[in-house]
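Before anything else, here's the structure in question.
Of the protein chains in this complex, all but one are displayed in their positions.
Up next, subunit A:
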Amino acid sequence: MQFMLLFSRQGKLRLQKWYVPLSDKEKKKITRELVQTVLARKPKMCSFLEWRDLKIVYKRYASLYFCCAIEDQDNELITLEIIHRYVELLDKYFGSVCELDIIFNFEKAYFILDEFLLGGEAQETSKKNVLKAIEQADLLQENFSSQSPHNCLSTP
């Protein structure tokens, strides 16, 4: 996968993840172009389209569009399910996720994504394992809000 974009029906970008090096200018251009293209498509249309030399796989969940750019030999259907699994993860973590959750907790959305996909490839597809990792991190931040782990370990 080359990148993933989340944007609203109004065309507002909510999350962007780039797995290939691109300049900021290029990223903005791509985003503009794709948001426009995808929003212009009608509901019953197919979820795949050819775009430049990539394939775009997108799906709408409520007010949010999830849009992935994959390479020629990548599998469209499994990418569609990558999107779905990510939505499930967000849903489970936030409890009935909505767009607002992603706006106000954008950093969490990024953290969850990093546990699930890394470098554009599925790292861990088990829902349980991903959420366990995030939970552990959340626990860490609660435990260490007053003390750092290093202090714990190094002080006798």
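Here is the rule we go by: a contact is a pair of C-beta atoms (placed from the backbone, for glycine too) under 8 Å apart; a residue touches a chain by one contact, two chains touch by 3 or more; residues count from 1.
Simple rule for what comes next: contacts and distances are computed from a predicted model.
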Checklist entry - Looking at UniProt, which of "6-phosphofructo-2-kinase domain-containing protein", "AP-2 complex subunit alpha", "Neuronal-specific septin-3" or "Guanine nucleotide binding protein (G protein), beta 5b" names the chain that isn't shown? => result "AP-2 complex subunit alpha"
Next on the checklist: Could you pull out which residues of subunit A are in touch with the chain that's been left out?
Outcome noted: 13, 15-16, 19, 21, 24, 28, 41-42, 44-50, 52-53, 55, 72-73, 75-78, 80-82, 84-85, 92-95, 101, 103-108, 110-111, 114, 118-129, 131, 133, 135-138, 140-142, 144-145, 148-151
